[in-house]
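Pasting a structure here, questions to come.
Of the protein chains in this complex, all but one are displayed in their positions.
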Amino acid sequence: MNAIIRTEKLGKYFGAMAAVHEVTLALQEGLFTSVIGPNGAGKTTLINLLSGFMLPDRGAIYFREKEITRLETDKRVKMGISRSFQVMNIFPRMTVFQNILLAVLSRLNKTSSAFSSLRSQKEAVGEAEKTLGEVWLQEKKDSPAGELSHGDQRLLELGIAVATNPQLCFLDEPSSGMNPIERIKVLELVKKLAAERNTTFIIVEHDMDIVFSLSDWIVVMNRGEVLAEGTPGDIRENQEVRDIYLGEEI
Amino acid sequence: MKTRLAILILVILLALLPAYAGKYAVYVVIHILLLSIFSLGFNLLFGYTGLLSFGQAGFYAVGAYGCAKILLAYPSLLVGIVGGVAITGVVSLALGYLCIRHTRIYFSMLTLSFGMMIFSLAWKWRDMTGGDDGLVGIPRAALEIPGLFKINMTPMENYYYVVLAFAILAIALFHRIVHSPMGLTLQGIRDSETRTACIGISVRKYRLIAFTIAGLYAGLAGAMLPPLESTVTPPLAHWSHSAEPVLATLLGGIYTFSGPIVGSVIFYLLKDIIVRFTEYWQICLGIIVVALVMGFRGGVVSIFLRKGGRP
Partner (left out) sequence: METLIFQGLVGLSVSMYLWLLAAGLTIVFGVLGVLNFAHGSLFMLGGYFTFTYYGLLGINFWLAIALSLLSVGVVGYFMERFFLRHIYHMDHAYQLLLTFGFILIFDDAVKMIWGGVAKIPPMPSFFEGTVSVVGRPFPVYNLFIIGTGLAVAIAIWQLFEKTWWGKMVRASASDREMASAIGVNIPTLFTGVFVFGAMLAALGGALGTPVRVVAPGIGAAMIIQAFIITVIGGLGNLKGAFVGAIIVGTLSAYGILLFPVFELFLIFLIMAVVLMVKPQGLFGGG
């Protein structure tokens, strides 16, 4: 068993509301995993817990069998876990290039350098240029990130997330607000990055066609709990899953 | 290239100032330089890190009182200034540790409160600070490194060069810092704390660094005041004094490197003119702040925003 990330009876409660409840999961390295479920199922909260953005009320989290349940976000990133956000989260007043560069500088532990110019950071600059290319944003490298189109901002956020060179990367609805064609392009890009960068991606995605065609493993959540998990084939056959997606073709 | 030339000309003009301008002009320029240093530090927090401090005068006062105490006990200009700055560094590190643990609103409120704590200390701790009379008779001690040189500071022109040198040094250093990886990190925190944390950066650590640097700059400005005025009093720590770098920065533009410096010039001249007509300077200050926030709808700020983060 080489679970890259594993949880034991994870729980997060907002008042009486169980956003995540008794979630026990072991997600395998190298499997392209999707987390699906209706709105409010607890997908984002689960990612928040795994990425250290929120602390759980109960349970434990292990990354490569090291306990990280209450570890700060930035330390988790240093261990190789990164993420993107469902609601756009970039550095709007910085240029596109600087957005990526900052992530690379952080990975290279250069952020505390106060007396060198950015240009002199050759390694970081080179790596940032390369990452920009990977997410198709070279031409826009000098525009302020806040002025990009929605789709480009989504790509930039993906770029920031992978620029830290993660082993494990959570993407919370990376294609939200895009049209179906863009969506497929972006998800295929993620799949390609997974192979090239040797990163395990765990994504939240609403487009079931894409989920079922691209995923190696699917986790279905409902009301904070894991309803089912398995290969796309298993999930397609699962009656409970069919029930909550009532009417939708899966 | 053009900017370099302009800066060079400006520095030459400043260096020759005592030759072509009177004593009062020299005195005014010293004050403008002090305010520029003060405001730059403030803007490292506000414009670059997104933290609005209303308590920077507290650190200014720590620098001023620190330097004054040292000069009264041991008259050496360098020891006084460097010592004042060092004390401010310690104080801002300690208070920073408390202030940066919070949201931005909390931060503004804590800085105002701790600034006023320093004010009330300056006011009430008579034995140390002289209470409301302040400390008087502070010597403008000679600039001296024993065995190397000793320059008399009695003529204000001489002291002007010390201030100018420190100011150029502080501004150049500031330019370095904000254009370094650390400067980019602070801007990241300003733009999105959560995104910054999620690329592996400890937001708290860098906020504390920014806070301490801002404190050091306030302390430097403060430490250079007592040799000029020969006295320090509690109002230096008062919240209304904290308003000065705020307004200077707003006037000049918060997302630019040179904004606080330009703003300091405008601010000082404005103040100089207004106080000739009315004793109610503070109300004018307030009206300008309100007008800037309202009139520009985010302001001066958004005008400069277009130009991005560069000077």
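Going in written order, the chains are labelled A and B, and every chain counts its residues from 1.
What we mean here is this: contacts are C-beta pairs under 8 Å (C-beta built on N, C-alpha and C of every residue); 3 or more make two chains touch, one makes a residue touch a chain.
Small disclaimer: the values here were computed from a predicted structure and weren't measured.
For the omitted chain, the shown partners it touches in the full complex are B.
In the complete complex, the residue from B:F54, B:F166 or B:F267 that touches the missing chain is B:F54.
The chain that is not drawn here is touched, among residues B:V163, B:A243 or B:I261, by B:A243.
Touching residues on chain B toward the chain that is not drawn are 46, 50, 52, 54, 98, 101-102, 104-106, 108-110, 112-114, 116-117, 120-121, 124-126, 239-240, 243, 246, 250, 280-283, 285-290, 293-294, 297-299.
Note that in this section only the chains that are shown with their structure count from here on.
Chain centres here are Cα means. That of chain A falls 42 Å from that of chain B. On the side of chain B, the complex with chain A involves touching residues 176-177, 179-185, 187-188, 190-192, 194-203, 206, 209, 255, 305, 308-309.
Those residues of chain A lying in contact with chain B across their complex are 51, 53, 72-74, 77-78, 82-83, 85, 89-95, 98, 101-103, 105-107, 110-118, 121, 124, 144, 160-161, 163-164.
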